[in-house]
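Some notes on the structure that comes next.
The complex appears here without one of its protein chains, the remainder shown in place.
Going by the order they are written in, the chains are A and B; count residues from 1 in each one.
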Amino acid sequence: MKKSLFINAGIIALSLGLAFYPLGGYQEGIVILLCINCVAAMGVSILTGFTGIFTLGHAAYMALGAYTTAILTVRYGVHWLPALLAGGLIAILVAWLIGVPTLRLTGDYYAIASIGLGEAIRLILENWQSFTRGARGFPGIDPYTTRGLAVAMFAVLTILMFNLLDSRLGRELRASRDDDVAASLLGFNTPHSRMKALLISAFYCGIAGGLLGGYMSFIQPSMFDMMKSTELTAVVVFGGLGSMTGTLLGSAAITLIMEYFRDISQYRMLIYGLLLVVIMVFRPEGLLGNREIWDFLPHRSGTHSFGKGRRS
Amino acid sequence: MSFSLSTLIQQIINGLSLGSVYALIAVGYSLVYSILLFSNFAHGGFLVVGGYACYFLLTQWGYNTAVSMAGALAASGLVAVLTERLAYKPIRERTPITLYLLIASMGVNIVIENIFVVTVGGRIRALPQSTFPTGVFELGGGVTVSASDILSLVVAAVFLVLLQLFLTRTRWGLAIRAAACDLRTAGLMGVNVTFLIALVFFVAGLLAAVGGIFLSVRYSLYPQLGSITTKAFIAAVIGGLGSLPGAVLGSLILGLAEMLTAGFISSQMRDLVVYSLLVLILLVRPAGFFGRTAGEKI
Partner (left out) sequence: MENKIVLELSSVDMRFGGVLALDNVSFQVHEGSLTGIIGPNGAGKTTVYNIISGVYKPSSGTVFFMDQDITALRPHQITHLGIARTFQNLRLFARSSALENVMTAAQNRYRTSFLEAMFRGYLVPAARPDDDYRYSFLEASLHVGRWGRVERRLREKGMELLERVGLADRAEQAAGTLPYGMQRRLEIARALALGPKLLMLDEPAAGMNPEEVLELNGLITGIHRDFGLTTLVIEHHMNMILNICSHVICLNFGAKLFDSESDEDVDIMEIAKVREAVQHNKDVLAAYLGSDDAKEGEAV
């Protein structure tokens, strides 16, 4: 219980630093992007890292969030805050529709359906010209995503995420990830457990999408293609499946690397693919394995680390 | 577009032709899934290797069609085996978690795609016209069948029958089927698992190459051509993950659905129909038509 306070305080301190440390315009942009990417990555992490469901289509939920927010604010003059939440809710709704048939099963079903979902959403956005302006993109979004908003959203969503993982829900998700049969015989309705993870996950990505739209002022279906989905999942794997602090570290690292190597875009993807393979072959457990960063701190025995015990 | 019998027949022919190409890809993917229980996303990469190998053998080195095709099949098969050895095998030996294989396969796909982007460029190419017969036959009532349609149907059928014979009539085919039931037990019974998995990947790569060549003929060749395997994955899910007859059936259904949509509704809707079909199947028959539902031992 004391640890929970400690974590929450830590997140707030980090966020205050991100929000008020004096930075130039370019660095400020990177901080905003960092926050947005971290929110999306946390969304994928709770699903892939903590519930064991692989996804290749989470950019679609970002797209839903981004377009919902953009259309509500630009066309209907809705204030950005309710619009942002509406984006998250639309993502939840679509996730529920896609989750009902696929999450009853274990295996790669959701993964394949998620590719289909990603492509289908992109197709709809490209072809529904009258509503989304198609492939040319949707310009003129009010730049409501300031550094303050991005950091505040990051802080709130990170605190909620860490709290949820250190609760009955966290144990439920990890149980259904580690052993579906044992979990159901301990009284968990495991398809429901998976659904809970998916809905939370979609909400985070929807909000991240909405924030991205408000930062770029312009969105385009191709920003949310399968590459983006792959990147989201890769970040989570890179950080370590089952480690939320690992996800945040991984996301920050990849965001910064991608930002600094923007110039050699031709080789970027090649290096990125190789990196994925090399990590899987040599360090599949990612940066932090399945432990949180404080599990590495020397601690008194008896201090319970949430999530994991020590590993052999 | 109004309904007409000739359009119907025409689109059925087109659909079967497209479906047969999907089937070649889906069967290879399903074969790997049935043994190692993971979705090999590098399958699209194998297909692209086949396409480019055929292209360069034909245009740069001037070999004839048969040699080029054989070369392309071999190249693709070898890349598949190599991928298995270098990337998947170390992972398999370290952990039973298939998620890592899945992510590695995604990485391999990105690598293969971008090797072509970097070396030969991203531009769209076409296989030389003279490579394959291009004739078009009139069946009456405006219905036509192109030679490439017939060719792809015939070749797909030949390869699938050969695969079936291989799986049912040969020792190694039997071993593969045993391994699909239970890889570990097959290993305990004295099957050389390492060789068997290499063999499976070789066959999968080979089939992917055939698919790749036909797709390059039908459409064109570019590094991202492999993304079409998404359709083949969907076909495999519709048929039942891991089931070979399921993969063929799913592919034909998908090909027909796409072409009938293009013929009677609009060609922009065809992909949407594919995804709706996927969701529908998952809703009413989640394990697909031939899916295995037998669970693990408790």
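General observations
Note that in this section contacts are C-beta pairs under 8 Å (C-beta built on N, C-alpha and C of every residue); 3 or more make two chains touch, one makes a residue touch a chain.
These numbers were taken from a predicted model, which means no experiment stands behind them.
For the chain missing from the display, the contacting residue among A:T106, A:N163 or A:S217 is A:N163, taking the whole complex into account. The missing chain, though absent from the display, is touched by one residue of A:Q129, A:N189 or A:S222; that residue is A:N189.
Residues of chain A in contact with the chain left out of this view: 1, 4, 8, 160, 163-164, 166-169, 171-172, 174-175, 178-179, 181-182, 184-190, 242, 290, 301-302, 304-305, 307-312.
The working rule: only the chains that are shown with their structure count from here on.
Note for the complex: chain A touches chain B at residues 48, 52, 54, 56, 98, 100-102, 104-105, 107-109, 111-113, 115-117, 119-120, 123-124, 127, 181, 226, 230, 233-234, 237, 241, 266-267, 269-270, 272-277, 280-281, 284. Chain B contributes residues 33, 37-39, 86-87, 90-91, 94-95, 97, 99-104, 106-111, 113-115, 117-118, 227, 230, 233-234, 237, 241, 268, 271-272, 274-275, 278-279, 282-283, 286-287, 295-296, 298 to its touches with chain A in the complex.
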